[in-house]
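Everything below concerns the one structure shown next.
Left out: one protein chain. Kept in place: all the others.
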């Protein structure tokens, strides 16, 4: 049985359910308390769980993560919120050095079950410090897991999985989807496992790998190509680290063509790794080069004239798919 | 005319010469003053240029970079030292948000001519916080330039170019090379331009792309293959952002095979981008998949038994080259 | 060093009227922005400083063109007082080509070096190390120019605040640190973000004076600033001036600010800096009814013209989305 929720409500529900299920789960961050968070993701939690488990912090991103690591070492499961993913740069050292290396340097005798929620992404007139997609930095750092849900269902299921995971997970929730992505969500305890992609549309001709807010334009583009009889298989990665190699290879083995679509910039965005891995593992099967449709290598401007010119969209994806189809 | 210097002395000489040439150049960092820096890269500078231009800072990496940005806005050319590249994570926000975006957000009315020197790399029993290769994070961030010299000649010439560049440059100097890499360096004012790779060995059969401390094992491996009559073209990238696309494509057009070797971890190391770009731009020319020899996706252990097992070396490179040759 | 709060000062009637004009203009500018947001004509997040104008006017009034300011997100007024045309600031808020950032930004992240204005990133506290760097160059140049750096009480909890103030203390830099303590950081009241009454207390941990004053009293702010400027120009180093104040509107125009009581708001509105100053000017017969009418008219006209200009200003050119990243 399931019900319709927005992506944002799905996140809120996952938090509430996990906090009810496990007294060790608590949330901390700026304005996450009575205010309910800058985007409302923690609304109602303070009322239900009180000061001790819903903690408004000072403006101290580095400490927020460091405190989470300390709490995790004592068996707690902190869920830290970065008010915007852009500010995760202020907590960078605590994430990539403190959290990501602890299990390794402890010789496996401890781990760090923390979740860092980071509202990311553009298309919301956020300008250069409220639109960033910082996922690649963390995918590059061993010891971290990185997820990026595209649907309300996954927003809930992946957040639950992240909270229950024994390792540090950076959870990127796309701001553009908060209210726009609506759909059924699992009731109760169903989780979406970390590391498993979802095929959103089947097709034999081209594999399209994407995640987050780029799923919708990708699906639209796939429908466009269907009109010309080209069937695109759209795979939503959902987890970026570790990404689902089996699902990717299985699809490419079938289609022999692949396009990667992401909102992050091109150079060393996750598309680079996917492309390199497909080349390494499936060179023989490729009938065309793996292509990328991404944000160009620059910052996110406020002006919609400029931002819309930069963002990947259905048309850009269609053009790339056509190039691959005709290749 | 030129003379023999160590990589470390070449860096020191570049600093001294640039400080003599331009009164606006100054250095700051931890222990860079009378002590001459943890590795001696600033030795003699305090004596020659005094407190005002050779500044010992408190342990405040974030401020070191922020201060550099402020000074650069007033026409100075600060050269900031991170005592180890590993600690650059503590200055991350000031680099990727403050410095990298300033010109953009100012609408092109100002730029940030700072250099951040970061002693990076392993093979020196440094363990997980004194062996890191953090270059990919910065290559991924638009607005930054990234260089990584492999020879004494380039250590000097690229540092001079970085200091004279109008944009923020992260300069990765490899600790393993400090005293081991010796060679002729340009006298006086000769610079090594940013963005231009160097072909260290010509060959028609396989293109090998590398940089930093991996150049030597790469050249050794190339000699190995020469014995089997396989001629490997070894290209030292020198600049990682912007990397020299023309040089890469010209070589691949000739060899139709490419191997990338770097000490950074595999996932989203610079090799991923190079591989993806070669695929996008030269798919037709490739007779084999582009392969990567890199550090595996984990941290750098202290124990030499463990570190040496992880580090790329001549044998691993030879094996990969053979795979490509036989492909 | 003479006590800051009792600094002797003298202002001519003309100067007093100019102060009044600025108070009114800045208030009117923010109020108009607030309306434009409600009319959905300005689409960005707008952070007004309504109620806090005395801080900007009191701190900027005694500055030279050569002095540098490092404003925070509420300090649009300081851009005006430092010489940016109102129409340009308005175009900036509209994200138009004619703004400081050519539409890249719609807030205060863009500076003007010739006018001594630094435009910070969104990252709170990140402007303070930059301020230290600017001040360091004033010292290097042996000028007696000063940097005035603004931050909220919430931002005083960031690591950058600490690193910047510590460095400034060590080098006795010519900086005036102005804390705009408006009692809240977004929804978080000061008692949940620090365990002290006065942010000014923190200055003592850096080896310089900190004073807490009534930030709604323009003459008191001006007086203390004069004292701090004199110290800084005289080589006696930094001073922290904490200005107690209150923001009338929500954190941004989208924030209903339910987290505070009507009583509290009423109390602070009764401390409106403008009527207090008006009473004083009238008591001194400096501000006649005619003068008042004249100033109000000038203010209204200036704002109308600015809006007119901004509304009709062209959007940026999509071709410019990729420019101004590198020099």
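Letters A, B and C name the chains as they come in the text, with residue numbers starting at 1 for each one.
Definition applied: a contact is a pair of C-beta atoms (placed from the backbone, for glycine too) under 8 Å apart; a residue touches a chain by one contact, two chains touch by 3 or more.
Since the model is a prediction, treat every value here as computed from it, not as a measurement.
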| item | value |
| --- | --- |
| Touch with the omitted chain, as defined above, among C:62, C:119 or C:159 | C:159 |
| Identified contact with the non-displayed chain, of A:33, A:66, A:134 or A:269 | A:66 |
| Which of C:92, C:193 or C:224 contacts the chain that the document leaves out | C:193 |
| Sites on chain B contacted by the missing partner chain, in the whole complex | 30-31, 33-35, 38, 56-60, 62, 84, 86-87, 89-90, 125, 127-130, 296-299, 301-307, 309-310 |
| Chain A residues touching the omitted chain (full complex) | 26, 52, 57-58, 60, 62-76, 78, 93-94, 97-98, 101, 103-111, 142-143, 145, 165-167 |
| In chain C, positions touching the absent partner | 157-163, 166, 169-170, 172, 192-196, 201-202, 204-208 |
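Note that in this section only the chains that are shown with their structure count from here on.
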| item | value |
| --- | --- |
| Most distant chain from chain C by Cα centroid | B |
| Distance from chain B to chain A - Cα centre to Cα centre, in angstrom | 30 |
| Distance from chain C to chain B - Cα centre to Cα centre, in angstrom | 41 |
| Residues of chain A touching at least two other chains | 86, 89-90, 128-129, 297-299 |
| In chain C, residues with contacts to at least two other chains | 101, 104-105, 109, 121-123, 159, 325 |
